[in-house]
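Excluded from the complex is one protein chain; the other protein chains are retained at their positions.
The block that comes next holds chain A.
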Amino acid sequence: MSALPLLDYQRYGRQMILDGIGFPGQVKLRKASVAVVGAGGLGCPALQYLCAAGIGRIGIIDHDRVELSNLQRQILHTEETIGLHKAESAARALKSMNSDVLLDVQTVAVVADNARELLAPYDILLDCTDNVPTRYLLSDTAVALGKPLVSGAAQKFEGQLSVFNYGANGPCYRCLYPTPPPRETVGSCAELGIFGVVTGTIGNLQALETIKIILGLHDETPALLIFSALGTPPFRSIKLRSKKESCLACGKSPRIPSSTDYVQFCGGPAPDWVSLGQSSGKANQRAKVEELRQAIESGVELSIIDVRPPTEFGICQLPGSRNIPLKALLEDPKKCIDSGTEPVYVVCRLGNDSQIAAKALRSQIEGEITVKDVIGGLQAWSKEIDPSFPIY
């Protein structure tokens, strides 16, 4: 009597003949259920390999929609699915790859109110999210539900991977990070940048750790895997502390109320840099892009200082603008002003750093030079003045 459909022997034969998997292993995978929270850079590759390996049931949880800027790394989404929910888009791709797998599409955000209910049906949870509050919420929920949490993270050229709340003494995320980092030290992928193969590498490894747990091939040693794409060697594994008795979530006397406001706990919501860059500011201190256009076209002498990092300046720049990165400018604002008297316009990508720079310049200038920074930055320039100017 076979517990597997006949075609599964063909589909999964290459992995079923491996010692450690075999027929019982394939049955375990088929009976397993996992929840992947976040169908982005980490979630897509993790989902892809979990589904291909024949996990029986997969929950895909993401409330975001697919954007063009996702396609560089979120490899299940396509040009055709831009605008769709990521969970839906990912499910379409998985369905065409392995129609046997039961997919639960959840287009809601995981929050304290719904986390336990959403995640309770699954054996293993994958943290493929992109923000600190959700990482604490998922860890606390994994502890409350008694499930392992396979946690991945990536930024720039680096990635990190850990399995939390697993094994006899495995730590949770809070054991490792009892206090969230200061808000200002936390950037997003849009601000810091992220390379597709880096999320791909970590997402694949999350699928691997998950499958090892299902098959009973995981050694349960608490570890943090650090991946530096440009480092030699690129991988190193760090032996981690075990569960902390004093941990508020998994320690001797747990006391995390289920009504915790995770966003406040982590220092409040992420700043909306686009809106902040569009504030009108004090009179005559900020210029609209239209004012800059007129100033350029009038032919008067003027100085445009672009305070973005050199790499971003190299992507696109206003003709005649000078690149003085914010940090360099703040070190010696006086040096950045020519001896002339022409007005100075400061620009950046969205209009936030330019405010800081313009303020520093004004504080140093004696005399008649006007210093303004450009509201909404180069993104506003592209949207309102020159649609051929790249937005990145």
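Rule of thumb we're sticking to: a contact is a pair of C-beta atoms (placed from the backbone, for glycine too) under 8 Å apart; a residue touches a chain by one contact, two chains touch by 3 or more; residues count from 1.
Basically, contacts and distances are computed from a predicted model.
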Among "NEDD8-activating enzyme E1 catalytic subunit", "Multifunctional methyltransferase subunit TRM112-like protein", "Protein Abitram" or "Ubiquitin-related modifier 1", UniProt-listed name of the chain not shown: "Ubiquitin-related modifier 1"
Omitted-chain contact residue, chosen from A:V101, A:A115, A:C128 or A:L350: A:C128
Touching the absent chain when the full complex is considered, from A:S96, A:T185 or A:S298: A:T185
Residue, one of A:G159, A:G277 or A:G377, that touches the chain absent here: A:G159
Those residues of chain A which, in the complete complex, touch the missing chain: 38, 40-43, 128-132, 135, 152-156, 158-160, 176-182, 185-189, 192, 194, 199, 202, 224, 226, 228, 231, 236-241
